[in-house]
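Below are the structure tokens for one structure; questions will follow.
A single protein chain has been omitted; all remaining protein chains appear in their positions.
Let's look at chain A:
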Amino acid sequence: MPGIPLVARETSSYSRSTDQMCREDSRVHLSAEEEIAAEESLSVYCKPVELYNILQRRAVRNPLFLQRCLSYQIQEKRRRRIQITISLSGAVNEGLQAQFPFPLYILLGRLVSDAAVAEYSAVYRFSRACILTNFTGVEGSTQVQANFILPEINKLALKAKSGSLAILLINFAGNQNSLRGTDLTKARLGVTSIPSNEGGYCLWGKIPLESLCMSWEKSPCLSLGQRAEFTYPVDMQSCFLKLSCLNKDKCVSIQMPFNSGTSNTTQQVHITISAEEFGVKDKSPYDSYTCSDISSSSLSRIIRLRAGNVVFNYRYYNNKLQRTEVTEDFSCPFCLVKCASFKGLRYHLPSSHDLFNFEFWVTEEYQAVNVSVKTDIWRSEVVADGVDPKQQTFFFWSKRRRHRRMKNLGQHSKHVQPLVLESNLPPEACQLLDGGNDLQSVSIGVGEFAQNVPSTFNVEGVANAGAQSYTDPECVQSVSGNNLAAPAMLQFAKTRKLSVERSDPRNRTLLQKRQFFHSHRAQPMAWEQVTSDRDSEDEVDDDVADLEDRRMLDDFVDVTKDEKQMMHMWNSFVRKQRVLADGHIPWACEAFTKLHGDALVQAPALAWCWRLFMIKLWNHGLLDARTMNNCNVLLEQYQKQDCDQMRS
């Protein structure tokens, strides 16, 4: 192989010229014959590509798990949200720092209810606290700003209108109290080390999100995708604060002292909040270029510049030649599925298109995949040689997913329910908890999205969202629709020969329209007859078989008429009852006796033929004496019946 696989690539890739990576067979010069041979060898791609097109059609309504994961990732990446960065406004707070000791805790809290816990004036629920310090901490880092992620502005504005969301600033250092040293950031779910009745005095201040939203909405910067920065003065008041844990969430309860009005501990802090919207598909200036006005050399450079572009090199003609194409958005070139990242592509390609070999290359400049056909195995897996796959019919039956979706939804809610019931909380608290769900999912993702790795902290949130993307039919629809409708191919990539029209549904309609004929009678069949369960293909025509049997027996000259009759009866019986094995004989003899009992009794010569035949069977060890006896007893019974009828 001319290429170097990914592992080796890490060290040697820098010396390779990019032109070599994206060449269009310019290096190899071929004779006319060789070119024809090369074209032919390129056609080995056709069948696998066609197969994958068919598979892709099938998977439209029922995407693979991997695809669902990847589309969820893309969706999450695109979700609009606002990141806010909170820091102390340096210029204003310059003088304050001496009398305003750090650390300052910043929480995004939701007002639970004033009435719920009567003795406190306000209870806020929060899930994460950020700490601001101005000194070098134990870990050697200085934390001067806190980051939070909020939902997009429209949703946020709706939520904020209720007035219950606020940014809280808490400072213990101002007061000498028992709570000093309690680290709010470390207060964790289920940790009981913090006594619920512990409390202390501190300074606190709040910025209602409502006011933030209003200023953001007014500001043109945010809507244009730029950073919006505002400075707010916050009044810090002293209060009694109590920390508690409610099931999953932490709560701070704040009690204003009765003499709050006359309190002289009020300080003013200036906070800078800068907000930026994320998740909108980043528009690159190259999105709207056309092929014609850019030279091909600069084009390839531009293509490489874009983050989601992946170069695919299709090797053929014994790996001597290659065709190159580029896809956008980490799309798979075979099924056009967007794979969110190069890693996603690395998982998707081998798992979904295992008829090809893939080599993955990553450098700082570009990502590339070398593709070659697994020549040894695909023949058996695709259709036989010389068979046009378009003529083949592929059936795919799948029950509608709705039912299962419902079930999943049910399972999910079941999964959540016990958690709530298990907590030893008063019912009011449970209700509060349910009410607070929204904020929970808002605040859960804080700072965590950048890594895309779910920590233990936001497991719930991810599960929730995952279930959503799975259970919401519209979501699945739109994702799969995207795969088909928006081909991520670049302009020049469309001209490739590998793209094969998708003919599966057309074939199906043709199949339904065409006339079917009965395989025995050659008569046209109604569609209902074609699709009915009944299949008479391998049925034996008993009448004709009987006729032929009789004709065959008629040829015997040394056999009496009764013997022929007996033979015919037995042959006919054996054929109709499909007596095939030696083990069937005892049953067959009894059944035969019952079936033809009357006829045998009425023609004693015939009955004797039957008895002789049974003896013959017994001679050959096919019939046991007991069964033979049973048969004769049966015959006697028929005889008796016959006599009774004669008499009466």
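By our rule, a contact is a pair of C-beta atoms (placed from the backbone, for glycine too) under 8 Å apart; a residue touches a chain by one contact, two chains touch by 3 or more; residues count from 1.
Everything that follows uses one rule, which is that contacts and distances are computed from a predicted model.
K.L.:
The complex has one chain missing from view, so what does its UniProt entry call it, picking from "Polycomb group protein FERTILIZATION-INDEPENDENT ENDOSPERM", "Replication factor C subunit 3", "Exoribonuclease phosphorolytic domain-containing protein" or "Ras converting CAAX endopeptidase 1"?
P.N.:
"Polycomb group protein FERTILIZATION-INDEPENDENT ENDOSPERM"
K.L.:
Given the contact definition stated above, which residue among A:Gly163, A:Pro524, A:Gly583 or A:Pro604 touches the chain not shown here?
P.N.:
Counting the whole complex, the residue in contact with the absent chain is A:Pro524.
K.L.:
From the list A:Glu33, A:Glu364, A:Glu537 or A:Asp555, pick the residue that touches the absent chain.
P.N.:
Considering all chains, including the one not shown, the answer is A:Asp555.
K.L.:
In the whole complex, what residues of chain A lie against the chain that is missing from view?
P.N.:
Answer for chain A: residues 517-518, 520-526, 529, 541, 543-544, 547-548, 551, 554-555 touch the chain left out.
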